[in-house]
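Left out: one protein chain. Kept in place: all the others.
A and B label the chains in the order they appear, each numbered from 1.
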Amino acid sequence: MKTDKLLYGVAYYDEYMPYDRIEKDMEMIAKAGMNVIRIAESTWSTWEPQEGVFDFTHLRRMLDASKKYGISVIIGTPTYAVPTWLVKKCPEILALTHDGQELYGHRQNMDITNPVYLHHAEIMIRKLMEYVKDEPHIIGYQLDNETKSYDTCTPYAQAKFAEYIKGQFPDIEDFNHEFGLDYWSNRINAWEDFPDVRGTINQSLAAEYCKFQRKLVTDFLTWQSDIITEYKRPEQFITHNFDFEWHDYSFGLQPEADQYAAAKCVTVAGGDIYHPSQDDLTGKEITCCGNILRGLKNNGNYFILETEAQGNQAWLPYPGQLRLQAYSHIANGSNCVMYWHWHSIHNAIESYWKGVLSHDLAENETYRECVSIGNDWKRIGSHLNNLKKTNKIAIVANNEALTGLIQFPARTKDAYGYNRVLRRLADTLMELNIEYDIIPADEDLLTGYDCIILPAFYSAKESYLKALDSYVQNGGNLITAYKSAFSDEYLKIYSDTQPHILNKTLGIHYDQFTYPNKVTVTYNGKTSEAAEWMEMVCCDTAKPLAQYEHHTWGRYTAVAFNTYGKGHTLYLATLLDTSILKELLTGFFKECQLKESAKLPFEAAYPVAVKQGVNDDGHHILYFLNYSKDTQTARNLAGTATELLTEKKIASGESITLGAWEVAILEFDN
Amino acid sequence: MKTDKLLYGVAYYDEYMPYDRIEKDMEMIAKAGMNVIRIAESTWSTWEPQEGVFDFTHLRRMLDASKKYGISVIIGTPTYAVPTWLVKKCPEILALTHDGQELYGHRQNMDITNPVYLHHAEIMIRKLMEYVKDEPHIIGYQLDNETKSYDTCTPYAQAKFAEYIKGQFPDIEDFNHEFGLDYWSNRINAWEDFPDVRGTINQSLAAEYCKFQRKLVTDFLTWQSDIITEYKRPEQFITHNFDFEWHDYSFGLQPEADQYAAAKCVTVAGGDIYHPSQDDLTGKEITCCGNILRGLKNNGNYFILETEAQGNQAWLPYPGQLRLQAYSHIANGSNCVMYWHWHSIHNAIESYWKGVLSHDLAENETYRECVSIGNDWKRIGSHLNNLKKTNKIAIVANNEALTGLIQFPARTKDAYGYNRVLRRLADTLMELNIEYDIIPADEDLLTGYDCIILPAFYSAKESYLKALDSYVQNGGNLITAYKSAFSDEYLKIYSDTQPHILNKTLGIHYDQFTYPNKVTVTYNGKTSEAAEWMEMVCCDTAKPLAQYEHHTWGRYTAVAFNTYGKGHTLYLATLLDTSILKELLTGFFKECQLKESAKLPFEAAYPVAVKQGVNDDGHHILYFLNYSKDTQTARNLAGTATELLTEKKIASGESITLGAWEVAILEFDN
Partner (left out) sequence: MKTDKLLYGVAYYDEYMPYDRIEKDMEMIAKAGMNVIRIAESTWSTWEPQEGVFDFTHLRRMLDASKKYGISVIIGTPTYAVPTWLVKKCPEILALTHDGQELYGHRQNMDITNPVYLHHAEIMIRKLMEYVKDEPHIIGYQLDNETKSYDTCTPYAQAKFAEYIKGQFPDIEDFNHEFGLDYWSNRINAWEDFPDVRGTINQSLAAEYCKFQRKLVTDFLTWQSDIITEYKRPEQFITHNFDFEWHDYSFGLQPEADQYAAAKCVTVAGGDIYHPSQDDLTGKEITCCGNILRGLKNNGNYFILETEAQGNQAWLPYPGQLRLQAYSHIANGSNCVMYWHWHSIHNAIESYWKGVLSHDLAENETYRECVSIGNDWKRIGSHLNNLKKTNKIAIVANNEALTGLIQFPARTKDAYGYNRVLRRLADTLMELNIEYDIIPADEDLLTGYDCIILPAFYSAKESYLKALDSYVQNGGNLITAYKSAFSDEYLKIYSDTQPHILNKTLGIHYDQFTYPNKVTVTYNGKTSEAAEWMEMVCCDTAKPLAQYEHHTWGRYTAVAFNTYGKGHTLYLATLLDTSILKELLTGFFKECQLKESAKLPFEAAYPVAVKQGVNDDGHHILYFLNYSKDTQTARNLAGTATELLTEKKIASGESITLGAWEVAILEFDN
């Protein structure tokens, strides 16, 4: 979604303040050049202290004070944390999960299929909307927050699941066959016999339950969106705060929601990216998660509704890092940077998830860096807003494949299989300074790209595999990795030559695999350990680029290149290091004669990252972002430009020096 | 049990196939020289899809197709996985365990004392037996599979336990005294007060509950055996698939069944051995577990009813390994090798526990190695079948001692204490190329052996200790380790000089012990760290072979040799490495003038293992098995022989070269 300016702001909670500070806070927010606050989310028990009793005092205060200081407002529905009286009234609202019965306390612990919960949530939302709908400076609404199914496995949810299965498989025999339920006597011979799915050892059933849970999320958000739509003005947006796989920071596709489906009910994709900092600030999480967000609404500009200010204890930013982060988001296509949250909280679980202000609520280093960012954006923001990006390489993100690799992991038995491979490939692109999109497994999207990268695409519909095959035949280029195209959409392993359908496209086949032990792979002088998985690949039409180096497995291929129709493919039969992947991808892009392999309009080597796009005025914008504490140099080769921060002219061929964590923004003369 | 030929085959499940392949599969099985399939186990929900509704379609297909291809059949009762309708009807069938209430899904989750379960299981077994009893090519029956009590702690099972205790201790005071229940106010002053045993901190009670649970297994299998016996023909065998302590592979005595008691109800002992592969294929697991199986029916030939084909991801065999494994089993006294399972499964938890065929159901490397094994056995199997082994050294395996070391572990707090010591001693024998039996703690079995090896024999009846004392006095030789003879059969620690009774036999005593820290032991130039446990042994009549090397504990003995009556003993007061144990055992056998210390009829050093026996024709058979990827040499010193695979003559004194993972089989002229 386009916006009329860059949004810069914070989440704000008058109700959490230790004493009345609202005037002081709004004044400080405005002074920092911030222009938006996000409020109201998660405070149901304040708005409705007892059933049917509503109290919008704090809301009023925030609306009035923000209006006074010219600050726009995003209103979040407060539904993801339930009040105590509601749980007292109806304890079954708390979800039953694989880990047992939820207790009251943390957020996101309810059964989102529970009708009593939905009934009261609807009353709350409507009361709130009635109260705020005419406020002029509210620019949009956020539905709930980081919505998931919270693993609801209540009898109520499970009954819905049986219906959902029955809807797909009217004949119970087809269900038993497709899911392989004969195994270990797990057949369900009558719908009434449906057992508690929490105990299943059938991964097809477990994965389908995950898919069903993701559908609950989509249904829930759509339901909220429909309610909001009844009240909102046309110019107001609806968004949601989407999040990512959580590794104690954000990275990769969120396993517990189908964000592509869910995003249909919002106007603009929003999200929260939390990432390592200090010596570990790399820009890679911001880029990958941002690319996912940009893909949720068709390469549209997106909102960073939450990101770290001081963040948790390990993340206190070095001087310059907060600034670099803000520009990283904008350079990636975000139109908005908002911090979680304004002040540091004085009680409860997020007391050490620090905001812009510290607990003393005074100006500090972090606030001062915000002031410099916000005031620069007042000056140059119109050059940066609505950045249009046009990438020709896309990585496919897919929940079914991700769930498949959780159910049937490679060697490492965690939940990160799919995103591990995705990350290895995404980081390689980032280190090559090649920008990429992230897209869903949608056949219609393929043709827009010169190269499609499929991480371990374990669970794959036949129709999509056929589309990939056509794509390559017609000149597309495909990079894919081990375990791809191995099972169908219900996690039933394909019973013919693997990889299913793609074996012809890739020019290879295999029927055995193992974990690598002391196996290496060498290409172009770089050697990598083979990790996680190795397939005993035989090349049919493909050309082996590297064999396994091992006393016994040397006759099998680790990396294969194929020419197929007018296109090309690269197959990675094991997990390799970024260093060798850089060689392999560079070689592949060259062989495919991709634009990315041509001479680029800059000279910059990562940790200086380059991000580009076209602004509202049609000017080419190029960012140099120095993700390091050391001084770096980068060189402009794209013509005459103005460095927007310094307002200096940069000639073509001229070098720029970047200090620790520094950014330079080149706007080119057209 | 003797068989008329070597059995070679697979577990087969028509009901799991993604499409109709039964003709193709049977043809391929027959082509591989396989002659037996095992079917029907674990498929209750297919045979009885609803209560009282029976459908034997798949069974019929398998019986017909196997008959057509001349393949024999073993029928397994399907009772270890319950159908969904039965759990729907009676949820209490699912066991309550130390970990809480079982959910439906995995196998082996039921309360085997539940009368509703037993009622329906009996109906299922009888229906099945009526259906199959006249099929001519069924050669035998398998009772259930890897039966255990699944830790059933239901109120029903616990009431039976209270009765069981009362049966042993009519006077509740005796029970309180023997179990030491005064401690921490745990007295049970009336049978009605019996508390939930799951919370006990009294190891005597916990261990007795384990013993009771093992008895449930024996009772259950005996009950099944009695039913089968009503139907089976005299020439048909009854077997069970016994398994072993699970370390992600099989090793050592199974803690959750008393296999010696349970084996009384079968005709022939069967078992499944899964073991590491690739660089970790050592033959040690096959040997130790096979020796346990051979001991279950008095040194009888046994069946490997399941072992890995491709196995799990880490176990894909190197070329030659599947072959070496098959011969390892046969050389150890098995008459049968069957793979789990024919094909790789396309859904559910064992999708990556791969069979002979991969998921594409086509010929592959593994299948081709099976073909070579199966067809060789057609040619030479009659020379190998019913191998009679006569070992003079036995290791004692005992469930009570094993449970004792789970309840009162040495330093490492896992479940493997007893088998850890057993393995150290068993591996030492294997590396010395000395074959051994594994026997129960049965007084009557002692006299058959020159040397008895007792691993950490923690829980020991007085009568058995006295028998051991007599055995040594009368010329037997005894090797035993720390913690032996420390408590009685109820885990009450003996309150006189330790080791109880054996202190005289061993010529030592001790009253203190600790964990070793930086303590070493040296013997014959080999130094080992002392691990796990160290007793402060004082020698009475014994001769110290090694003292502890430590700044303070040096005055105590680590290894003691004693001459007692006509026999000898070796006491190991700490856990030592295999390298020093090889020196100690070699020295001990020499001192005792055991046959094993005499010049052996071969020259071969492990990783070339030697296994011997006498075949049906009375010929001496000697195997050389190369458990390594490197070429090795071994030398025949036992007279003129024929190498059966190559049909070459081997003169006495002649050397044989063995390639990677290769086997040679010498049949000696008589």
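Basically, a residue touches a chain if its C-beta (ideal position, glycine included) is under 8 Å from a C-beta of that chain, and two chains touch if they have at least 3 such contacts.
Treat the numbers as computed from the prediction; the structure is a model and nothing was measured.
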- prompt: Where the complex has a chain not shown, which of A:K264, A:H346 or A:R555 is the residue touching it?
  reply: A:H346
- request: Would you indicate which residue among B:N298, B:N375 or B:T514 is in contact with the undisplayed chain?
  value: B:T514
- request: Sort through A:G33, A:P78, A:G180 or A:G333 and give me the one touching the missing partner chain.
  value: A:P78
Message: Of the residues B:G180, B:G271, B:P455 or B:G567, I need the one that contacts the missing chain.
response: B:G180
- line: Where subunit A meets the left-out chain, the residues are 13, 15-16, 18-19, 42-46, 49-50, 78, 81-85, 87-88, 102-107, 109, 278-279, 310, 313-316, 318-319, 344-352, 358-362, 364-366, 629
Task: Kindly note down the residues of subunit B that lie in touch with the hidden chain.
output: 179-190, 192-196, 198-204, 408, 411, 491-498, 511-515, 517, 533, 536, 551-552
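We adopt the following convention: only the chains that are shown with their structure count from here on.
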Field: Distance from the mean Cα position of subunit B to that of subunit A, given in whole angstrom
entry: 50
